[in-house]
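Every protein chain except one is present and positioned as in the full complex.
Let's turn to chain A:
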Amino acid sequence: MTWTSPLTLFQRGWTRHRDQDRPIRKVVSNLPFEDLRKREQPNRQYEGNAIKTNKYRLWSFLPMNLFEQFHRLANIYFVGLAILNFIPVVNAFQPEVALIPICIILALTAVKDGWEDFRRYQTDQQLNNMPCFIFRRRLMCFVERRWKDVRVGDFVKVLSNEIIPADILLLHTSDPNGVCHMETANLDGETNLKQRKVVPGFSTLGEPFQPQTFDSTVVCENPNNNLNLFKGFIERPDKRRSGFGIDSLLLRGCTVRNTDDAAGIVVYAGHETKSMLNNNGPRYKRSKIERKMNTDVLFCVLLLFFMCLIGALGHAIWLETFSTMPSYIVPDSNGNYISSALAGFYMFFTMIILLQVMIPVSLYVSIELVKMGQIFFITQDAELYDQELDSRVQCRALNITEDLGQIQYVFSDKTGTLTENKMVFKRCTIMGTEYCHEENAARLAVINGGGNEEEEVTIYQKTKLPPLFPLEELQDDHTGHKNHANTQVAAASRRRSKVAAGAQSDMAFSSPLETVVVPDRKLMLEVDHQMASIQTGPYLDFFLALAICNTVVVSTLTAQRQRVKGRRNSSYSGSSSHNMGQWFKISSLQKFFSSMRFKRNRETMADPFAIDEDEPDTFHISSVSDSRPGQKVISSEGKDKRSLSRSEEVCYEAHSPDEAALIHAAKAYGFTMVERTPRYVTVKLPNETLLKFEVLDVLTFDSTRRRMSIIVRHPHTNEIIMYTKGADSAVMEKLGNVFSVESAAKRIAVRTQKDLDMYARDGLRTLCFAKKVISEQEFKAWFTSRQEALSAIDEKEERLMETANDIENNLTLLGATGIEDRLQENVPETIQALRRAGMQVWVLTGDKPETAVNIAYSCKLLDHEDLVFTFTTNKKSVCKMRLEDTLSEVRRTWGGLGLDPQFRGYNSTFTGPLMEPSIGLVIDGPTLNMALSEDLVEQFVELCKHCRAVLCCRVTPLQKSSVVKVIRQKLRVMTLAVGDGANDVNMIQAADVGIGVSGQEGMQAVMASDFAITRFKHLQRLLLVHGHWCYSRLANMVIYFFYKNVAYVNLLFWYQFFCGFSGTAMIDYWLMIFFNLFFTSAPPIMFGIMDKEVSDSTLLSLPELYRRGQHSEGYRRSTFWIAILDAFYQSLVCFFIPYWTYNDSDIGIFSFGTPMNTVSLFTIILHLAIEIKSWTVVHWVIMVGSVLVYFILTLAYSAICISCNPPSDPYWIMHKQMADPMFYLVCVLTTVVALLPRYTLRVLKGTLAPSLHLRARQLERLPSSCREQQIREWRGFRDTCISASLSSTACPSA
């Protein structure tokens, strides 16, 4: 493009400058200026649509890439060494040869970077050359151009299923209602549709779009990266303004759906589009091991320094011993000798070059490779695959896999993480009367019946094959998902039963469950009564509110996107329909239905059976509801379709599962929302009449008001009615007439509040519904202020909220609903396992304390035996006092229990595992704020340390993250945060490891996370198995790497004592490079990727094994020093046994080095062999292969190198050595002596003081039946044992 010329670059810079002056951007149509030169274009200062994300160009690749690479310390170290080597007085090797390592590393990295950049370039090119339609004045129609030709101010038309090329202000759509649907999957991974509407009052609906008549100016904000916020207005020539927001903006990268075509004016293009501004690079975190390792690298530097110092001093002293220079000390080229002090000084640098391998620079490269391998295996784990969503575990952060093995604190969100976030309508209260919907509850209970069996559902425990399994399989085949079942043949019975068990508990949450509500008999009568008689009344209002006070969109089946089809397996619906049938039998036996209602119920009930086949596409993950600023923007939707009159099927696209549950509840009572357009809502009443409400305004939900309202005009009475729905407190405080002494309204409010409390105790989510009739005048007055607020560009949100608050008062309470959010499967087991593994589990939720506590009990976070402290106060002094009291009490309890271990041990056999004093802490948001304040935070943290479980309720996203930060910083622990919603993003980012649950609430949490899973239960396997493996593997590998380098390089060091500290290497330099590059690089990497000390099943059944990582036992400072000591010992052996063997013989330098090189290869490889815990084919191949490669390469090299690498020129040395029996004798003896201590100590430790892991390994050898028994015994014993002695290792086995 011409825009990349230097002139434009300058221009761009100038534009930026101007942009800063003006916080807004003005865009006018390009059409009048179409044929003018660029200089005269009105929108010339805005960036074009061509994108360039590649960093390098062909000519600048080498310098830029090198420049970037030299930002890394390790590379600078390397280059420094190479440069040192070019200084003749200090060089240790041939200078050219010394460049090889740095060149190899730089070249490898450059190739990788270059390839990645080329890929980016290719994608850019592809994008830039995508076709799109731009309006041309000359031709008076839309012409096909390419993306890169789009400029700000152009008119662009996008057809259905096309990708939007730039940020376009929507001016016209083919839809008669002026809406356009867009899918943002490319942007945020959400697959539901978002509705966009044309700029209000601008376009005439239904007519063809005529861009040439566009003579207004678009004024909007400057480009920013907020996907949910956009504001501006269109100013017409006559100064009339109409405002617009994000709901009129089509975003680049999204796809237009359900709409034949949409057109608009481009406001942001290219890199200024919101999607491009949102493109951030990958997350980079440094793991705990790496941090520790870096300090150990510093130790290595120190060690290197001392060794070089010894070399330098040694050389100087050695030179001092000569009175006259002997013939073997070579003078410089002038024939002069330098002073011994100076020679010693030079020798220091020579030594650095010689011993450079001491600093394991290759360690960083190897670690990257190992982590890639580890991530590969994590993502390949079939156990972490979710068949329902067809997704694997995602590793988004590439370098913290081993942190998963060191987690000490787990912070979890509740809704959607512990629970399904699939809402089920449970009960409601209307006008103070509670309707408990026991039939519905009975139905749920039947469906759920098989699911919750008993508390110990460990993964491999055998479950009986439930009868519904074949059904599921059939369904699988039917829908073309055979592969799921087929691939599992290998471990059929075990896995099969598991899948079945999963399905069993899963199906309770399948779609019919949420969509089908069995009406309450009493309530039904009530509704029928009001329907029949007066056609109005609070009951009808309540259900109308349920049906219309929401943002649910109705879409017809024909509008369904093909893409989503078949995404969701229908097996669960199948199994639940089976169960439904079962229930149906029961219920008909019990004669639940009166004949009159039976007909109606049949209609409701039968439908799901009829459409079960299509159920797969009724779910998808979803979406930013753009119209709700600041709120938890992402939500999920449950869609359902159903035959309305057998001919037309609709499905609902709800932004939150609550709304879906409510609208289905309303439907159960006959209030079916049939259609929603921006201006009308149509509801079908039980008597089949259609009510078409005119929507006057929608006050969308936000987290401050915590309610939403819809203002409609009743078609019959013509009154203006506002229906409000919201959190109980948010609605209750806005009620009118409640404060008068004794009114019916107050009575209702009090009763409703009582019911609400009861719901909360049952763990239900509550919502209140209210109504208000607004007079015409009032509405008019309000509406004008509302319009003003809407077109405002500054402080728009504040003003909108103000207007909303203005109208939402004096409400009349209609009733409230209780919605159940079920626990995900295996949540209690998972929490228990995490606990056993020594992790503290916290739950942070925005819900109210009652609901949260209830959930906490049901997921075994709290136990009924536990002592639970609840902190809810508004006064800081109270908070402080409580904190101090509790703390002293806890200390006393702790001390008392500590002093009396026998009692505790005795106790535990009855009360189950007593790992820690069972103290639970429940704290709410405001109190938490106080507790986290400067002066109380220490005490709070201290208290939390003693708590078995902490539950924070009513916390804001910000508080969630601050809690995580405080705990992480004050206690210096590894934290993990898991959440699923946008409100968890802060917390996920604050924790050491952030886990996103990709469930019902969209993708924001996943986007922010380091790892993404689909179910909470996967956390168990991810941490206990993969975390543990990754940690052990990496820790062992890092230690080994340090050892390896030190052991090898020390050979050279010891030799210095016998060559006058002159920096001679007795090993050919190429062979030294090969040694690190080929002979000993693969085994540790394989070790870091594939070693398996304890199998996954054992790790899962003995979570206690996880504690090793928590206490960093795999990689301690002591481990490091032991490894270094061992390296010193081994290198001494590897040097001195050949030394004594060959002393005073006629051996040459490099002949002397050959057995040493060989011996240290054997030692290093066999050292690893001792460390490797399980040998698979891969291990054998790589270990044996490394040795073979050594011999083959060395033999080949010394067969050809006659004078290729002076001075060593190892011609025929290896062959000569290998023809000598002494060579083998030396190799065998040295290897045995070098490894004997480590081996013996390992054996002694394994016999006398076996670690937990060793004992677990021994358990694995037992037949499975014995093993289970053993584990149970061990566990039972350990629990008592731990509580008795609080020690984890001293326990003898049962």
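In this text, a residue touches a chain if its C-beta (ideal position, glycine included) is under 8 Å from a C-beta of that chain, and two chains touch if they have at least 3 such contacts; residues count from 1.
Please note the rule applied: contacts and distances are computed from a predicted model.
J.: So one subunit is absent here. Using its UniProt record, which name fits best from "General transcription factor IIA subunit 1", "Cell cycle control protein", "Guanine nucleotide binding protein (G protein), beta 5a" or "YjeF N-terminal domain-containing protein 3"?
T.: "Cell cycle control protein"
J.: Specify the residue from the set A:L277, A:A442, A:C1059 or A:L1132 that touches the hidden chain.
T.: Checking the options A:L277, A:A442, A:C1059 or A:L1132, the one contacting the hidden chain is A:C1059.
J.: Tell me which of A:I24, A:L298 or A:M325 is the one touching the absent chain.
T.: Touching the chain that is not displayed is residue A:M325.
J.: Consider the whole complex, including the chain that is not shown, and state which of A:E68, A:E221, A:D381 or A:E797 touches that chain.
T.: Spelled out, the listed residue whose C-beta touches the missing chain is A:D381.
J.: From the list A:I24, A:A107, A:M130 or A:L298, pick the residue that touches the absent chain.
T.: Checking the options A:I24, A:A107, A:M130 or A:L298, the one contacting the hidden chain is A:M130.
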